[in-house]
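Reviewing the structure listed below.
Missing here: one protein chain of the complex. Every other protein chain is in place.
Now for subunit A:
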Amino acid sequence: MVFDMEFALKSLPKIIAGIPMSLLISVFAILAGLVIGFLVTLCRMYKVPVLNRLAIIYVSFIRGTPLLVQIYVIYYALPMVADWAGMKLGLPISSADLPPLAFALTAFTIYSGAYLSETIRAALSAVDPGQMEAGYSVGLTTWQTFRRIVIPQAFVVALPSIGNNFLGLIKGTSLAFTVMVIEVMSNAKIAAADGYRYMESYVDAAIVYWLLCIVFERLFAWLEKRSGRYRSKSA
């Protein structure tokens, strides 16, 4: 058997059609993950009783287990949570209403939240504590100082790492087929099974992921250069 170029080209559009779903999951997970990561970091920075310990266990658990296993855990845990909320709390939800996307979004958000919390912690500790004091000294509240002084600086430090996390998520979405979400990898599997042409479909998928990663790598490099502009001015 040789490589069937015609099949590879013919199934490429089908596989490309999965890109929006892969990006939707990645973008949602990175944004929601940033919020979770920030909250986790706050719990750890201010040593909030109980929550601090929980945060440590959460981050260690997510970093110490395969994403695939986490997806399975969510796949079986989420319906239980939904039924429990429906029966005990009287909320209008049940496990039957959960769309496949709900599992994927939950799993990938919990996953990225843990990794991003480490990124955020490192970035916040890279900002000089004097910046906080400077904010107070001109009469800003803690939250204002965070929002206007600390976060913009920490963001620049965190950007490369956020970029890596995003690329990791794009590649991670290839696992979403396990919860029946149709993205790039699922489409490649379908195309492969339809035409009995496995290698051709997966070469297509590899090229799609590779190009996506290169595009976003460039985008983050550009963002980094842009957001770091103030540095060269002050130096």
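The rule we apply is simple: a contact is a pair of C-beta atoms (placed from the backbone, for glycine too) under 8 Å apart; a residue touches a chain by one contact, two chains touch by 3 or more; residues count from 1.
Operating definition for what follows: contacts and distances are computed from a predicted model.
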Worksheet, complete the sentence: From "Amino acid ABC transporter permease", "Peptidase", "Heptaprenyl diphosphate synthase component 2" or "cytochrome-c oxidase", the UniProt protein name for the chain not displayed is "Amino acid ABC transporter permease"
Response to the item:
Contact with the hidden chain, among A:68, A:91, A:180 or A:221, goes to A:68
Item to complete: By the contact definition given up top, give the residues of subunit A that touch the hidden chain.
Response: 1-3, 60-61, 63-70, 72-73, 76-77, 79-80, 83-84, 87, 95, 167, 171-172, 174-175, 185, 188, 192, 198-199, 202-203, 205-206, 209-210, 212-214, 217
